[in-house]
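Okay, handing you the structure first.
Missing here: one protein chain of the complex. Every other protein chain is in place.
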Amino acid sequence: MPEIEIDGIVTQAPDGATIMEVAEQLGVYIPHFCYHKKLSIAANCRMCLVQVEKAPKPVPACATPATNGMKVFTHSPLAAKAQQGVMEFLLINHPLDCPICDQGGECQLQDLAVGYGMGASRYQEEKRVVFHKEAGPLVSMQEMSRCIHCTRCVRFGQEIAGVMELGMVNRTMHSEIVTFLGRSIDSELSGNMIDLCPVGALTSKPFRFAARAWELSRLPSISPHDSVGANLTVQTLANRVMRVLPRENEAVNECWISDRDRFSYEGVNSPERLTRPQIRVDGKLREVDWSVALDYVAHGLRDIVNTHGADEIAALAAPWSTLEEMHLLQKLVRGLGSGNVDFRPRRMDFAPSGVPAGARWLGMRIAELNELDTALVVGSFVRKDIPLFAQRLRQAAKHNGTRVTLISLGNDDPLMSMHEHVVVAPSELPAALARVVKAAALQCRVPVPAGLEAIVPDIPSEAIATSLRVRGRSMIFLGRVAVQHPHAVQIHVLAQHLSDITGAKIGFFSDAGNIVGGYLSGALPSARNAHSMFTDPRCAYVLLGLEPELDCHNPQLALAALRQADLRVVLSPFVSETMREYADVLLPVTPFTETSGTFVNAEGRVQSFKGVVRPLGDSRPAWKVLRVLGNLLELEGFNQDSSEEVRDAVLPPASLKDGQFASGLDNCIKLPIDAAALVPAKGILERVADVPIYFSDPLVRRAPALQKTNDAQAPTARMSSRTLAQAGVVAGSLVRLRQESLAGSASGAGEAMLTAVLDDGVPDGCIRVSAGHPSTAALGAMFGAISVEAV
Amino acid sequence: MAILGSINPILTAGLDGDRSWRLADYVARGGYSALRRIIAERTTPEQIIAEVKKSVLRGRGGAGFPTGLKWSFMPRTLPGDKYLICNSDEGEPGTFKDRDLLRYNPHAVIEGMVIAGYAIGATRGFNYIHGEIWELYQRFEDALAEARAEGLVGKHILGGDFTFELFAHHGYGAYICGEETALLESIEGKKGQPRFKPPFPASFGLYGKPTTINNTETLASVPFILNMGGDAFLAAGKANNGGPKLFSVSGHVERPGNYEVPMGTPFATLLEMAGGVRGGRKLKGVIPGGSSSPVLSAELMMDCTMDYDSIAKAGSMLGSGAVIVMDETTCMVKALERLSYFYYEESCGQCTPCREGTGWLYKIIQRIENGLGRPEDLDLLSSITGNIMGRTICALGDAASMPVQSFLKHFRDEFAYHIEHGRCLVPREVQRAGSGFFTASA
Partner (left out) sequence: MQNSLMLTPELIARIDREIAKYPVEQKQSAVMAALAIAQEAAGWLSPEAIEAVASYLEMSPVAALEVATFYNMYDLKPVGRHKLTVCTNLPCMLSGGMHALEYLQEKLGIGLDETTPDGKFTLKQGECMGACGDAPVLLVNNRHMCCSMTPAEIDRLLAELD
């Protein structure tokens, strides 16, 4: 470790560290623009020039390695003159109209110009003008004259997002940042470029000129959208959320957030917000006072219990509900005597009762993703399902040589270097994993698990098995598709065998923000689960925070069950047309920005947060609504004064590891392999259903800017050229898609009309039709047979 | 032909213009004998490097760095790919020697590259050829094909166990790609933007692999060094300035062209070889080492000998050996304006002082030339150059600044006159006539 001295402070520098890094550790600030700790070193802005003893010229601190005996002066006359000179150059062509700039007040250039600039400008020539550009609905490129060419945005694309959408074209002072032909920036991480831009060149389109930075309050929060649990800073003004920014947490989201985390706040202010309780009177929904609505619910539920039995009540919570909400909901249902409660609406296959299910989690800490030697990801559209996990794997593959393998249902580019990428039809997913299990067993010379007799490994499965066996840290991750698969349990069982054989551990890439919290909250069924509560319809349903027609495994099945019920109680921040059709009671509860609560992320990190604005209209935090309901129903244990009290009852502080990680997480499953699950479907067209990133929950679905992105385009029926030919339909034409009802159920069938699109990335014999969108809500299950015909 | 004269020629000895560039001609001149001997005698790389060190061959690309020393930085025994790059991106205004080497003696470059590749343990080499001399890029491809066919390049060269693939890569119009790390970026298929050093190419070069970059003339000298011995090559020049050197003489001389003379030859001799100042007019100033080197007044220049040390003593640099001669018909403001435009136009746009500073310099000088100068402009120009020099990623920042500083130093009065009178000391017609364009015979 070299010993170096900066401004008189002597310190040990880590090997290979630059002057900038050492200074940062010491808390010595060296001005900079292009340097960013997460990006490669460009050393192009030259703002960080410092003096080094014996060096004839000032050196850039960001790029100069600290060497033994080095003496650095960051404020000496030489350094100051160099910094001042650079600042003058940066400003000569930069507009000096901070008061009208959107970045005013939070501009690094503005800040540093004050500290390091000179008074008057010596530049008398004409200033450069750079034309504004169009780059899609999220990132504004209206003020490109302000660009200081630090290339942070370009490097972000290349290095972090994995796709170079921005480039700096031309040379000389005419260099400018562009997208190719003015195309939109489509990366799901694009908003981070806005944060990275040290000036007002790249700004947030939704936020542009909405407020001045210094007027805003900044409050911490947690993103509900995926299981990263990204730490947020929410900025508010006059009780309105104005902007969401990442709150740095190296162990969770580093300094990044996905665009979904960033721009979903717009949905909070959606015109579809439900602000007054409503009950159905004479067939019509009427606004009523809370007390009336809650009385209605309490009586309704009591009536059902009394006349039909408690087992006729079912409750389903969205997996983005808080721990407290889910806990009180299940407590309510159980208090009434029912065991029909769940929080996994997109799941259909559950382990038989009696098989203990631990809280399914990542199987490790998030930060460890970067250190893996091998990662096998099964059944995930990983980049769009959990953008920041994909980002970590991308860095891992690049900097750590991690072998990343994907077994998935489409060839969506994960934008990282892949060890293997196997694309299979949904019904072949278990078999594809089984091949890896068998290959691993044969390679390790251990007995092949029973049930795999008919399985024959192929070249990719051999390679994957080998990669998992190689010494080091290996993980098998089960993604959204694996969990929502009709053979989800068998996939898990196969993964368990693979884990037993290779020593790789199992983890879950859960999509929604509070899956782990759901398990811990106790909202697990002791009778009917999220699927069977619809296949075996009940008299009363209580829904929390979801839209079944968009958020359930089989929207039509769910809707049919709801339609036949006698009482439908909906606790939701939003109201939709469909909801108005079936709901008997609409209770306006608040989104995450208006309530306190807790999300437990994939790694089991317990993250509590507070509301950042007051509830809109008459809406109330759901945990409070459920508590009052519990009291009205005269149930035990509904007297908490705060959400913290609820949380502490579920997760006693003493039970937390390191004060922040939940215990009781367990991915183990012990069940025999069922050879029947390993037989791919024959003679049918299968549906491949992804849940596109901006259709994934009610909040994002109502965020206008996100809905304008390319990722939010309405679903189509995507097929390979073979499938198109087989089905006798033409790409570009309108087709009718049809799904049959579930075996043993009279409901769950449906039809939709979509445009057929050629996509050779879809496995042959499959049609990719996204879920989560109104245009496909009329279809049936996310998996299984689907038919297509020309219209 | 544009090699118009020589004293004790080595690199250009026996050349017969466009008629003698082929392999057979080169072999007839003794070409490839050094390579054959190395392969046959299994000369060790250390021996070759020692010989080159002895010759005190200094890089002909401009910086004059000792070639043998540079080669010894290569981690020769490190496993994996290593590269040798020949820098034929000759774009420094005034320099046109590499063009003539590629034109008349391409096989000397190839042989030099193969030997250098052998000495530094390279597996593959590229010759990066200036885009505008496309015809010579194609000629080099032809010469390479000849060499490949003879087993002089490629797998198991001359039946030995040395394998070295060699290819031509053309530029497409960017001066900055002459800078060695910009050149590497360019070969990697990117914009030619210089890299910050360290790391140096010898440890992190092309594709992140150890790489050595040498100028065309440097590499072309190598076979001759090995044939005549390092000592003899050194003796052909002057102490600390080994060998002969090609000087590109351009501007106001009777016979602009390349001249191969021993290092240390008096400038006066070189000027005389070039036919003296055009039309017998009076010498005003000389840029002795390519446009980036500081201009010298006629008096200072006439006292110089053509070698690194003498020119440095006079306050300039031998650089690439491009001698730009300016006579009394030259408007020094206009000359500087044109040079400043060049650096502004060729800045890669990457680092702030160069991107912004070169444009600023140019705009001010242009204003002065257009009669809109202000008294404070000259101090401002000095101050701006001071803020560019030593603050940039690559030496282009210095290269853009030194002309400004030196023109102001040696011809300040002319700039002051421009500012004061809004016009030039040298009447327009005189300037116009000075170029000889309208009077030249076809």
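Here the chain labels run A and B in written order, and each chain numbers its own residues starting at 1.
Everything that follows uses one rule, which is that a contact is a pair of C-beta atoms (placed from the backbone, for glycine too) under 8 Å apart; a residue touches a chain by one contact, two chains touch by 3 or more.
A quick note: this is a predicted structure, and the numbers were derived from the prediction, not measured.
In the complete assembly, the contact with the undisplayed chain comes from B:173, out of B:173, B:198, B:279 or B:375. Touching the missing chain, out of B:33, B:382 or B:435, is residue B:435. Only one residue in the set B:2, B:27, B:298 or B:380 touches the chain that does not appear here, and it is B:2.
Among B:26, B:71 or B:96, only B:96 touches the chain that is left out of the view. Against the chain not shown here, chain A presents residues 163-171, 178-181.
Of the residues in chain B, those that touch the hidden partner chain are 2, 81, 90-96, 98-99, 124, 126, 130-135, 167, 169-175, 186-192, 207, 248-252, 256-258, 287, 291, 322, 324-326, 330, 334-335, 338-339, 342, 345-346, 348, 432, 434-438, 440-442.
In the analysis below, only the chains that are shown with their structure count from here on.
Chain B has its Cα centroid 55 Å from the Cα centroid of chain A.
Residues of chain A touching chain B in their complex: 41-47, 49, 56-58, 60, 63, 65, 82, 85-86, 88-90, 92-93, 122-123, 125-126, 148-149, 168, 170-175. Note for the complex: chain B touches chain A at residues 174, 176, 191, 196, 198, 344-353, 355-360, 363-364, 367, 380, 383, 386-387, 390-393.
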